[in-house]
Structures are given as C-alpha cells and as structure tokens.
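These notes concern the structure reproduced below.
A single protein chain has been omitted; all remaining protein chains appear in their positions.
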Amino acid sequence: MPSAVPRYRPYERRMPLLWWLQRWNYTWFILRELSSAFVAWWVVVTLIQIASILEGPQAYAAFQAWMAQPLLIIVNIVSFIFILFHTLSWFRLVPQAMLPRIGGKRTSAVMTGAPMYVVWAVASVVVACFALGVF
Amino acid sequence: MVAFFFPIHILLFGILIPLGLIAAPTHTGMLALVNHPLTRLYLFGFCALGLLHAAHRLRFTLSDMLRLKHLDTLLGVLAYGAALVGVAVTIDLLI
Partner (left out) sequence: MADKITLEVARYSPEQDGEPRFDRYEVPLIENWMVLDALNYIKDQLDGTVTFRWSCRMGICGSCGMVVNGHERLTCETLLADYLPGPIRVEPLRHFPVMRDLVVDLSDFMEKLERVKPWIIRQPGAPEPSREFIQTPEQLAEYKQYSLCINCVLCYSACPVYGLDPHFIGPAASALSLRYNLDSRDQGAEQRLDVMAQHDGVWDCTVIGECSVVCPKHVDPSLAIQEYKISATKAWFKNLLMPGGGK
C-alpha cells in the first residue's frame, strides 16, 4: 500500500520541552515516576543505617542524631509523602491494568485492588514488630 | 515490593523514631536483628530491588522529561550502573 506522499513539505511539530506541564494527567505521571527518586534516597539511608549498626553503639548513636536533624526530618517527611503517593498510585494502577477476573469469572476492580491493601497493612505491622523488638 | 515495605520503614526510621514519638530501638537489639540471616536476606532484597526499581523508572522519566530519547543507552548505563554500585555496597555490607 503506497504511503501518502504530500506534494509539499508537511509541517512537523516538536513536542515542547515542558510537555508534561500541559496537562494535569501528564504532570501527575511525571510526579509518580519521580517518586522513585525518594526510593533511591531511602535505600541510601538504609545502607547508612545498616553500616552504623554494624560499626557499633557510637556510630549508631551518631546515625540517630543525624536522622533527628530538622533538615533530615523534613526531607524524610517529604520522602514519606512521595512514597505513599508511589504506593497508592501503584495500587490504583494494578486493577486498571488487569481484567478483573477471579478463577475465570469477572469480578469488580475492588476485588483485585483490596488484597493489596491487606498485604500492605500486614507487611507494615510485621516489619514494625521486628524493628521495635516485639519478636 | 517497594510499595509494600518502604512506607513503614520511612515512617518508623525517618519520622517517628527521630522525632521521639516512638522509643528508639537499642543498639544491641538492632545488631541482633541485623545479624540474623533472614534479616540480611530481607535487607538485601529491600536495597537491591529498591535501587534497581528506582534506576529503571528514573532512567525513562528523565529521558521523557528532557526529551533525551537519543541518549537512551547512556542513561541506561548511568542509571543501572549507579544501581549496581549500590547493590555492590549492599553486598559488601551484608556479607
């Protein structure tokens, strides 16, 4: 099949550099993806945390003091908000990306979404218990 | 994986404990926890998967935001390279 051959040069538009500011849906998408930066930040914090625990009580205390600084608290609160956004947007996306179906029968999006929140709650409680020495 | 485990870590270790709203775990307690092989496995997964996940998403996001499709390979190398460095550090710490 011959492709259309215009007799004159068609006008090719380039996407504007700030295309992702043009629509709220695009901006939301970029924010959702950028929340991964806070995941990376938190891995760094965790590595420092592990290192300081393994080094000894003084290093651990220094780490605690570092984390208690106002700047760190603010950064971590922002991180928490973005990670919540990361998690909640993921939970919202998964049912939208699957045909709601259990055992071959169609169900609603709620059924595919609800288990994730349950797992999240259980995982959080388990981690908290281990960290706070309940076990 | 990231979605399930990262929020509680940040809430506990980033906000509640530093602010003193929850009693900080003792060093001996944390040391015992970290020394346990299962914890080490969990922490390895936590860090390594987190880094790779972040690298993967950020690589494409930066490429999209700044229209760097032609630098795709370079961004990939930088992103996954950084992630692998992090994974190496993780292994070094935990083993």
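For reference, chains read A and B in written order, and residue numbers begin at 1 within each chain.
Everything that follows uses one rule, which is that a contact is a pair of C-beta atoms (placed from the backbone, for glycine too) under 8 Å apart; a residue touches a chain by one contact, two chains touch by 3 or more.
Predicted model only: the values in this text are computed from it and were never measured.
Asker: Which chains here would be touched by the one that got left out?
Answerer: Hidden chain, whole complex, touched shown chains: A, B.
Asker: Of the residues in subunit A, which ones touch the absent chain?
Answerer: 1, 3-4, 6, 8-13, 15, 19-20, 22-23, 25-26, 29, 33, 93, 96-99
Asker: List every residue of subunit B that touches the chain not included in the displayed model.
Answerer: 60, 64, 67, 69
The rule is short, and it goes like this: only the chains that are shown with their structure count from here on.
Asker: Determine the centre-to-centre distance between subunit A and subunit B, using the mean Cα coordinates as centres, and give it in whole Å.
Answerer: For subunit A versus subunit B, the centre distance works out to 12 Å.
Asker: Can you list the residues on subunit B that touch subunit A in the complex?
Answerer: 2-15, 17-20, 22-27, 29-31, 33-34, 39, 43, 46-47, 50-51, 53-55, 57-58, 60-61, 64-67, 86, 89-90, 93-94
Asker: Spell out the residues on subunit A that touch subunit B in their complex, using ranges where they run on.
Answerer: Interface residues on the subunit A side: 15, 17, 20, 30, 33-34, 36-37, 39-40, 42-47, 49-51, 53-54, 56-57, 60-61, 64, 67-68, 72-73, 76-77, 79-80, 83-84, 86-87, 90-91, 116, 119-120, 123-124, 127-128, 130-133.
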